[in-house]
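Note that one protein chain is taken out, while the other chains of the complex remain in position.
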Amino acid sequence: MDTLIQQLINGLTIGSFYALVALGYSMVYGVMKLINFAHGDLFTLGSYIGYTVLVVGASWVTATFGIWGGMAIALVAAMIGIGVAGLVMERIAYRPVYKAGRLPLVVSALGMSFVISQGIMAIWGPNPQAYLSGWTPKDFLQFGNIRVPVLQIAILVLALGLMALIYWLVERTTFGAAIRAAAQDRDTATLMGINFNLIIFFVFALGPALGGMAGVMQGLKYTRISFNMGWLYGLKAFTATILGGIGNIPGAMIGGLLLGVMEALFEGYVSGAWKDVFIFLILILVLIWRPTGLFGEKTAEKV
Amino acid sequence: MADLTSKLTQRISKTQGQSPQRKFPRATGLVLLVAAIALLGAFPLLPFVNNYLIDVGFIVGIYALLGLSLNIVLGEVGLFDLGHMAFCAIGAYTTGILFHQLHLPIVILLPISAIVAGGFAYLVTSPVIHLRGDYLCIVTIGIGEIVRLVLQNNPGGLTNGPNGIGNIGNPDFGLFSIQSPTQFYYYIWIVIGLVIIGLINLQKSRVGRAWNYIREDEIAAKANGIDVRAFKLLAFVLGAAIAGIAGNIYASKYMFIEPNNFSFMESALLFCIVLLGGLGSIPGSLLGAAVIVIFPEIFRQFASYRLLFFGAALIVMMIFRPGGLWPRRREGLGFAGLGIRKLPRDENALLAEAPVPPRPGTVPLKTYRLPPVTVAMSEGLILETKAITLKFGGLVAVSNFDMSVVTGKITSLIGPNGAGKTTLFNVITGIYRPNKGKVVFQGRDITKLKPHTIIGAGIARTFQNIRLFPSLTCIENVMSGPHCHAKEGTWPAVFRTPAQAREERKIVELASYRLNQVGLWAFRNELAKNLPYGKQRLLELARALATSPSLLILDEPSSGLNDKETEDLMAMLQVFLGEGFTMLLIEHDMNVVMGISDWVTVMDMGSKIAEGPPREIYNNPLVIEAYLGKEED
Partner (left out) sequence: MAAVLQVETLFVSYGAVEALKGISLELDEGDIVAVLGSNGAGKTTLLKSISRLLVPRSGSIRLRGADINKFAPYQLIQQGIAHVPEGRKVFATLTVEENLRMGVFGVRTMAPGKEYKKTREWIFRLFPRLLERRKQLAGTLSGGEQQMLAIGRGLISKPSLMLLDEPSLGLAPVIAQEIFRVIRQIHQEEKVSILLVEQNARKALGLARYGYILETGKIAIQGEACDLRNDERVKAAYLGGAKVNISACGSMS
């Protein structure tokens, strides 16, 4: 029982990273119908930005603002940095290629992925870096037999909070409705006075920003970061996106959390080595059963 | 290079109606080809070429072979396959495992690797082949990862996990064995040469055209009798088999394979090769492979920056040359571009041979030169819909609809916009399946048949919004018509058997006849998308006629045509009627409806509100009301 709960918490933590990254995939896809293969690498870049803030500030950031303040600054820096990176990426790599069709866009996205991951390697070097233990709190909370690091709880709360925020923004506010409207029918949205360029700006800033923050969180939690870790996170998050139904915001969150939990449970009870095989098999089976994902095609049909 | 390709893509035939004058004569092309082959052949013998460069040449070969194999799936059919390395891995590991376990010689393992990889592709893609674009894409990535991870996890001790399999032997042909870099270089390029010959034969056959039809417009392909599922699977199996061969050669050259040779990154590179070269372009795939391998080699001195440059180069390429470096050219090649043997030099001669047009409803390819078979031309019903109902969500699009079409007559289906006419056509041709009701064609229930089977049974159609294969030439568009009656498949195409050549010839003859009949012969070598709108409608008509249907269903044939074109169309439809085609039209132009229909059925709000001879319909108050609205004063 205790291991089960432990596994669930671990699963939710990694699942919340997947979910945050998946949100970015799904937002961009919903509006632009583009699979942003560079998205996973923005996650890595976010991780490195957070790392740099804490390394460069070294003792200073953490000493001045405390451990919590330091982590917050790293997160905000990654959020802003990656948000800007997302906008720049859209401008240079995607906007000029939109009219050429979908396949060239895929190649451009793959190219962007190379540029970012190789750029990280060129700047920070090919060897993995580590978030230092002095940057994070070391306390534990004790629930019966279960010890959970305070850090992990904080990360989980923050990630779930961000998701709730995005959910509220996209599903509950007028601006969110405008995003969904623009994703569905660009022309009619324009007739309503929705400026499509503003929507593009928004999704390409916010989507990557979430991924960048997830990158910092993963660094804080697992300490080790490397220039090419983005592709695996990106792939898992993309899987989560498709699992939830691409373009569907709640679907991406649920898909991400579900994926994390399934992965952790499989790893805990069956086998760690086979967990990714298991995940991809689940994905394929789900798609055979529901060709547009679990929550794809939200349009309810009257029967 | 850019200069050469731009020259190549220049419009060759400016003057329509004559057989194309080549600005770039065939002889020059041949000289270039021979030069390229000679260069490839002489490369290892050149004075400055060392073993390192020869090995680079070998690697280019491996990627070229893989690029060619992915080009079948991605380039010819347009399926997003981002896990293609999995098939190469299956080939390589089949070779490695069977070499050690069963001690089979590498040369024997070459075809076995191809078969295993192809069979594997069939097994894993057949449950998911119906998925659309991005969903198929993630599934192929998933398959790629599953294969790599399984190899890494060393099931049953067969794959030796992350350590990989070593000590794989070299190919031994008995008389000689292949060991040195130079030998491997020739080995891979000879294999590539053979594969290319096969692929060109396939590309320029009914199989290759079917792939392209699917890529251009899947629905139009279905509606012209292409078995979309089967041809997609064929592409995967064939692509996988060739990738399996590449795997076998790779394993025998390096004598060592490990799971990381077959990562997602490699699959992504293959994807880039095909797009860099140009979709569906064989020389493009070779060029793409060369770029992908050589580019990072050139930037070797920049060490860690080279992949950075490479990524940037990909983006720049897609911005400035999204069609690829050497896109496949179709227009301006003349019928020579179709790759059919022994066609007369003068294309008009083909027309002058004037084949007897096939009787409607007969299978043309084997019989159309024989005396026409007598088809019962009685007043029988060729088509009946019985109580068809179709709902979309809350909307009842077609409700309890009964309609019949009399053999040898023109029936028109009219009604205001949104009445459900096109939806009914989609039910008849199998695009939609009705919630209730039956479609009976020539006494046979066809409700549950797939679109491509229905075409084969003798119903052809055109689309309201025109669905051509835009980047194919007019003649290629029309050649999709006879496809559903043709028999010769993959292997006859690869080996160009005499039967296959005869069949191809009949396809082109029939297509020429129909293209000429609608007055588009002069445009035969133009791309469909470059035709003016009115001519596009006619092209679609020719394509439908070329399936030699018993029943021709036309969805608003006159829409978008001017008065003159509409008159010509009416005259043409009368000719088709004389040939024995039964026709069912949706039409808005009442001059057309009243002028040529024998019978008119009126649909409003998904239901039938009237039917009868045109004059009666014209004065029917219900019909006037449906169109003009109710009189209310």
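The letters A and B name the chains in turn, as written, and every chain counts its residues from 1.
As a working rule, contacts are C-beta pairs under 8 Å (C-beta built on N, C-alpha and C of every residue); 3 or more make two chains touch, one makes a residue touch a chain.
Nothing here was measured: the structure is a model prediction, and the numbers come from that model.
Novice: Among A:Thr64, A:Asn145 or A:Asn195, which one touches the chain that has been omitted from the display?
Specialist: From the options A:Thr64, A:Asn145 or A:Asn195, the contact with the absent chain belongs to A:Asn195.
Novice: Even though one chain is hidden, which residues of chain A still touch it in the full complex?
Specialist: The list for chain A reads 174, 177-178, 180-181, 184-185, 187-196, 298-302.
Novice: Just checking the interface: what residues of chain B touch the absent partner chain?
Specialist: Here the touching residues of chain B are 393-395, 416-419, 531-533, 556, 559-560, 562, 588-594, 605, 618, 624, 627-632.
Heads up, the rule we're going with is that only the chains that are shown with their structure count from here on.
Novice: Which part of chain A faces chain B closely enough to touch in the complex?
Specialist: The contact residues of chain A facing chain B are 29, 35, 37, 92-93, 96-97, 100-108, 110-116, 118-119, 121-122, 126, 231, 235, 238-239, 242, 246, 273-274, 276-277, 280-281, 283-284, 287-288, 291-293, 299, 301-302.
Novice: In the complex, go through chain B and note every residue touching chain A.
Specialist: 74, 78, 80, 127-128, 130-135, 137-139, 141-143, 145-146, 149-150, 152-153, 264-265, 268, 271-272, 275-276, 279, 304-305, 307-308, 310-315, 317-319, 322-323, 393-394
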